[in-house]
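Contents: one structure, followed by commentary.
For this depiction, one protein chain was excluded, whereas all remaining protein chains were kept in their positions.
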Amino acid sequence: MDLVKYSVRRFGYMIVTLWFIITVTFFLMHLLPGSPLRNEEKLPPQIKEQILKEYGLKDPLHVQYFRYMGGLLKGDLGTSMTFDGKKITDMVMEGFPASAQLGLQAIILGCLIGLILGVISGLRRGSWVDNITTVIAVLGVSVPSFVIAAVLSYSLGLKLGWFPVALWGTFSHTVLPTLALTFIVIAQIARYTRTEMVEVLEQDYIKTAKAKGLARNKILSKHALRNALIPAVTILGPMTVNLMTGSMVVELIFAIPGMGKLFVDCINNKDLTLIMGTTTFYSAFLLFAIFIVDILYGLIDPRIRVAQSGKE
Amino acid sequence: MRKKLALSLGLLLASSSVLAACGGGGGGNTANEKPQDTKTLEWYMGEDPKTLDYALDVDQSMNYLISNSMDGLFRLDADHKPQPAIAEGQPQISSDKKTYTFKLRDAKWSDGKPVTAKDFEFAWKRVVDPKTASQYANIMFFIENAQEINQGKKPADTLGVKAKDDKTLEVKLKNPTPFFLDLVAFATYLPQREDIVKKHGKAYGVTPDKLVYNGPFEISTESKKGKFVLKKNQNYWDKDKVKLEKVNLHSIEDDATAVKLYETGKLAWSGPLSGAFLTKYKNHKDKFVPPYASSWVLIQNFKAKDPNKAKFFGNKKIREAIDLSVDRNTLVDKVLRTGRPSGSWVPKEITVTSGKSIREESKLDPTKPDPAKAKQLLQEGLKEAGLSSAPTLEILVNNIDPNPQIAQYIKEELRKNLGLNTVVKSVPFKQRLELSDRGEFDLVLYGWGPDYNDPMTYMEFWTSDSPNNKGKWSNAEYDKLIEKSYSNTNFEERSKDLMKAEKIWVDDHATVPLYQSDRLYLVKPYVKGVKWHFFNADFDLKEAYIESK
Amino acid sequence: MKETMKLTPDMFQPAEIDDSAKNAIARPSIGFWKDVWRRFYRNVGAMVGLVLLSIILVLTFVGPSMGKTDYQAQNLSVQDQEPTFQNMISGDDYRFGTDNLGRDLWTRVWYGTKVSLMIALLAAILEIVFGVTIGVISGYFGGMVDNILQRVIEVLYGIPNLIVVILFLIIFDPGIVPIALALALTNWLPTARIVRAQVLKLKSQEYVLAARTLGSGHIRTMTKHLLPNIVSIVIIAVMFAIPSAIFYEAFLSFIGLGLRPPEASLGVIINDGAQNLQIFPHELLIPSVIIGIMMLSFNLIGDGLRDALDPRMRK
């Protein structure tokens, strides 16, 4: 079966790419200037030695590399240097559920709204829906998320009291941060869908479908939408990963125990193992998402499958 | 040491105030409603603690948790004076003031096992053992052989601490240390259970269930990322005084968020306010300014890599000119919106042997700005130093508010009053530490908070061989006075010497004292019995309660 | 036929028609760019965008000199002054009010807009140069070269942007050029992908094959035959790259890695103002509105250009 062969092949690529990413990051990271230790100024040299030894940083680089890769194979991302003794797997897994929940909610909501807006404005170019969509799409990408988050929390949270201003717990706690995150999704999805809709509607096969006497709705749902969705699916993969791995800004403002801040903290603290861990997690997740998108793509667009498996 | 706390606090304060977008609205309608549950307190905490193993390190959040769930030999009272806790009564102190013998009371760990002198001996030895690689080991260096052990020169069992029996602990100090009882109230001096440490190994202290507690509360296993829970420790020896059943500590890194939560009644305490919130809440009825000590200075690099800059800072007239050109009143009133102008290094909260504030005994007033004189001094100084013009200077700060604002203000003052060109370099916290360690700066903004209530916590900062002395200012007389004070058993004279040293530091314009910070909190009026401290942990909830009418 | 016309025999004399007129194309041929401009010109949204952007551009040059003080002078006696409509028009006092250090927001905002635009433009150019070069090479040569380049791009894709950018800015101090470089460093990847896809499509078309058959060299084929045909997608990419760079720069300020104070960019100003949203909203709202207008303009122009450049619309 084509699809199976195609999937296996993509999966193989994914593993090789992941290995490359990890290797590149590993060696790049050791080029970071400065010491990975906290407060090194007041640490006596033996203690520094001791800490470096404990994290295996005294070994030659290739030894460290193979040890790290060995750990990875066992699903071990190592131990954080800033959070003494804490397993990075645990750190990621502590923050991931909250981030992932928000990210998924934002993606689902954003896709729904974005698709509707995009389709309508693609169908009725120049109409008021189109104009409003353009404005939303532009605002969605032109107002920094920290402004959106702050304004939402202030207005709907504090002033109107509709939703909790911050913290984590019940579903109502997720409403404002989801809204804050979903703007960008709406903006991007609407924009892509609109463009594609316009493009697809000009295709000959739409004319063919119309000439068959199919009703407008049928043409849209069966012929236009499916083809217009392909590019949206492509951006959906990376977008989902980015959102599900947490937005530092939104998590900070809504005091959400997510993993977004790890990406900034790990560098600011020069926590080598944490940088490696977050990068590995992110990359693996991203590649997996791209893999899924590729498969989806293959399902939606039969041409891809064949072309990619080298048949045509 | 405490600096780290002060600064990690700054870090938090900063990362939070970066976005201090929306604060409490108008009055907050739900603001002062009593919580329905008067046994549970909703409390503020900055970042999540990095670890709960207090032997390794002490950060602000961990200190919040540990200081409320553990009891040391002593515990600070409402007036910041150490009072016996696990120790039963005052220790016996030898005539040379170097040997302390503590008697322990009957106390239990949260798992029901008794607290013994062995637990202290084990804990302290573990901290100084270089294999533990504690980042806070140097707070133990007052104990005999601690430093040598930590540096690997002596074995761990030579440490001057011994459990004579289960209830008797004998401690030998290196020097007479008047503030030693302050120290034994500090997190690093808390007891640890050998069996528990051995049992969990590397995982010890990573999560709340990997520790045992002997204090008013225990850290509940309900705790998770973002929300730590303290619940009353039923095995605590003094549990009758503990009124709260539960405290929820929420990790909030954005202080606008903390204020909003306070306004909506979701928090009973909102941590230090910053920026415009200080203006807004200046006259709020819930405003609370706890005693707080933190001293901020601008360090000048005497050993700057550029020889012209080294010459520049090497000239006393130029240093005085810089000192005279900064208006501290405006800095405090307008830029910081809180705090006090400073003309000294040790804050007024620190007391000396007489029991009075150091600032009452040694008045060192903030410099009055005098641009005209400053300009003249600069010209004279440049001539003396053989410089044709002043070099462009770099002001190094961390990127945590309000530090970049302070730097911008100083930049503008130096430009306006002295015509000096400066560049502000604001970098992440850790990078600033590294750059200042390596001496890669011209001017750097630094703050310091006390580890214990004695001028020494500040004064040892500027000795020639101190790792904290980033600017490499060096003064033989100053060094001698500090050296002498370490071992001086005449505490009266010691106090005087330390004040004399501080005066030398001020008169030589070693650094530019800027301000001493204050903190403005919002605390719900129904919260009673919290003890707020300017060193050790910020607050003690042991006897706190929610007032119900 | 209208019967009002009277037919006379002389009407049936052969008409003199200039031979050259026969071969002349009846409709004046319009150059591609002229045609693009004409379509662009008729697009109301795009023109609104162009006008708004022009106004902003002009203000970035004249704005700072219209302020009361330069962008970094502090006057702490008038901290956080709110703007009034009257001042905004007359300029008697601070037009946009002052910020938390008593600096003239009018001057700062326009100065900052200029800096933001410079960063964005530089980032966009670098990104395009990088992306187009790699994209064209990858798409044109295909095979092994393409395979390797695509794998490299995939690997780079996998490393979180944030980590790369922060790393870069810690090694090189933040300034206009390093920030632009850092942004370009992560953003050229999508451009390269789009360009590659386009080149792949074009490569198989007859005119490229024809050029190759006629002995046109690789470089010539790429620059003469392929590049002009990807100009439109490149222009559109630039139009969208600029706003996203402005945006990212604002985010960098938020995490404390933006330009160093008192240097100003829109990101820095918005970030400063965000702290005071509730208390002194003008410090956030004014720069946010400007960034919003600017983004809107770029997007409208980008949309307009895309419509104008799309040959299928050409009729």
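For clarity, chains are labelled A, B and C in written order, and residue numbers in each chain start from 1.
Methods note: a residue touches a chain if its C-beta (ideal position, glycine included) is under 8 Å from a C-beta of that chain, and two chains touch if they have at least 3 such contacts.
Throughout what follows, contacts and distances are computed from a predicted model.
Student: Looking at UniProt, which of "Peptide ABC transporter ATP-binding protein", "Acyl-CoA dehydrogenase", "NADH-quinone oxidoreductase subunit K" or "Na+/H+ antiporter subunit C" names the chain we cannot see?
Tutor: Per the UniProt record, the undisplayed chain of the complex is "Peptide ABC transporter ATP-binding protein".
Student: Name every shown chain in contact with the chain that has been left out of the document.
Tutor: Per the contact definition above, the missing chain touches A, C.
Student: Of the residues in chain C, which ones touch the absent chain?
Tutor: Where chain C meets the chain not shown: residues 1, 5, 7, 9-15, 17, 21-27, 38-39, 42, 315.
Student: Touching the absent chain: which residues on chain A qualify?
Tutor: Residue positions of chain A that touch the missing chain: 203-205, 207-216, 218, 222-223, 226-227, 300-303, 306, 312.
The working rule: only the chains that are shown with their structure count from here on.
Student: Provide the labels of all chains in contact with chain B and in contact with chain C.
Tutor: Shared contacts of chain B and chain C: A.
Student: Could you find the two chains linked by the most C-beta contact pairs?
Tutor: Maximum number of inter-chain contact pairs occurs for A-B.
Student: With centres defined from CA atoms, tell me which chain sits nearest the overall protein centre.
Tutor: It is chain A that sits nearest the middle.
Student: Rounded to the nearest whole Å, what is the centre-to-centre distance of chain B and chain C, using the mean of the C-alpha atoms as each centre?
Tutor: About 49 Å separates the centre of chain B from that of chain C.
Student: Counting in whole Å, what is the centre-to-centre distance of chain A and chain B, each centre being its mean C-alpha position?
Tutor: Measuring from centre to centre gives 39 Å for this pair.
Student: Starting from the mean Cα coordinates of chain A and chain C, work out the distance between those two points in Å.
Tutor: 25
Student: Considering chain A alone, which of its residues make contact with at least two other chains?
Tutor: 146-147, 150-151, 154, 249, 268
Student: Which positions in chain C touch two or more other chains at once?
Tutor: Where chain C meets two or more other chains at a single residue, that happens at 170, 254-255, 271, 274, 277-278, 284.
Student: Tell me, which parts of chain B touch chain A in their complex?
Tutor: Residues of chain B touching chain A: 1, 4, 15-16, 19, 21-22, 24-25, 29-30, 48, 50-51, 53, 56-57, 130-131, 133-135, 137-138, 150-152, 202-206, 224-227, 250-254, 256-257, 260-261, 263-264, 266, 428-431, 433-434, 437, 467-468.
Student: Looking at the complex, which residues from chain C come into contact with chain B?
Tutor: My answer: residues 72-74, 76, 79-80, 100-102, 170, 173, 254-257, 260-262, 271, 274-280, 284.
Student: Under the definition above, what is the set of chain C residues touching chain A in their complex?
Tutor: 45, 151, 154-155, 157-160, 162-163, 166-167, 170-171, 243-244, 247, 250-251, 254-255, 267, 270-271, 274, 277-278, 284, 288, 291-292, 294-296, 299-300, 303, 312
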